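Below is a slice of the complex: some chains, not all, each in place.
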């Protein structure tokens, strides 16, 4: 069975080999990460000044993101056009130009090769081959676009604009959360022992949250009985789900005897942890959005986070968390965000199980390379929207988008 | 003469008391006596786990933040009742403390540590290395933490962190 042997007419059964196959991993790098996708690169506020740069990965390719003297943000592969050395060694900093330490080849902040050490040789001897044309040896450039302070890049040219790529529903949520002056409250790395797609499935899995995360269920941060919805964008690529805590039509579905995750007995000594304020008119208390392929934006009460999951081979991945606040926050609001941040990250009351389950599934599917998972909750189709979150709609959407790119 | 050789002179007895505090602290965690863990802190103490990168950048958000002893007790009860994770334990090696300053009100100390994690069925591994930045109060009889900031050398945490460091 090929790792791409999906059901012909739907994405409700996924071959487990997609999480471990080596050749598929290579193909995925080319077709998904270096293919027709917009990949999250950075927050604009991470690069405030001209010359500010950071390094990161698109798929497993090393990339530099840098602000040039015109204030534009550019991105290029962190690989010298000469012999492939990393041009930036530090993971962030500020430079006037990009100089590769190996042979001092120098690039401008757009990635163009501006000078070659001893290009004309020394004392008339040596120097670059006559037929060598500097202008053909820039750093490999990515297309770059930004929206609401989020910087995205693509290896493909003539991509649709970000706005088109995301579509109006997705943009609306981005603007709702980030369409204001934001500030960075913290950032950390999180190593996961599983394939990156297991994490994206988890992000898009509206079915699991209240079942896996006791803390979420017990303190009614999110239950499927609450008012909410899930939306999937054209072709399945992106998703958005949200719920409103204050409108819970609970009819005892979360009976503690049947649902492991509801703990009647459990209370907090310091409930101020959960203190929050109604930040948004819409009343949304939980919103999780994924932007294909590997980026996610989350509002949980007043904690705003971004997550990027980067593959490190088929069996490992690395997650970066950004925790955000708003410049307009009052001291009290800022304090609430900071306190609520106990819910997310590798030590988060809620998020910690998502990191663990990625590793558990990776181990569970060992020896199942010829078997399939089943995504039949909420049927097998991929509607564009459902007012129920009791389904795997958005996960099926992910596979549709992924599969089309891979075969495309 | 280099003052680096001349750390603020501290009464050896005090040094030993701080050391004993760290010793008991590591023991309590490694032996899974976590219900005792909050008792190392005064009621309104602050406990934070963060990374060197966030610490240096003055980022207010780290990995874990408790603003009082109640929030520490909640961390322990959640770990017992609410959270899911694979069985694992720590082994702390805690260096001897360096006293940074000492006043009537408090002692500021810094201590290096390494924490090894053994997950059920696996070999021991380095989970974390870093330093404790402490503000310690002395009621004459006992030493307790008014603040303990755990600064991890790496900005990367593997899988999850549920047991306090």
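We just call them A and B in the order they show up, numbering each chain from 1.
Definition applied: contacts are C-beta pairs under 8 Å (C-beta built on N, C-alpha and C of every residue); 3 or more make two chains touch, one makes a residue touch a chain.
Note that the structure is predicted; figures quoted are calculated from it, not measured.
J.: For the entire complex in this file, put down the subunit formula using the displayed labels.
T.: The complex described by this file is made up as A x3, B x3.
To be clear about the criterion, only the chains that are shown with their structure count from here on.
J.: Okay, in this complex, where on chain A does chain B touch?
T.: 184-193, 212, 214-215, 218, 263, 265-266, 268-270, 272-273, 318, 323, 334, 338-339, 341-342, 345-347, 349, 352-353, 355-356, 359-360
J.: Within their complex, state which residues of chain B touch chain A.
T.: So the residues of chain B in touch with chain A come to 49-51, 53-54, 59-65, 67-68, 70-71, 73-74, 77-78, 81-86, 154-162.
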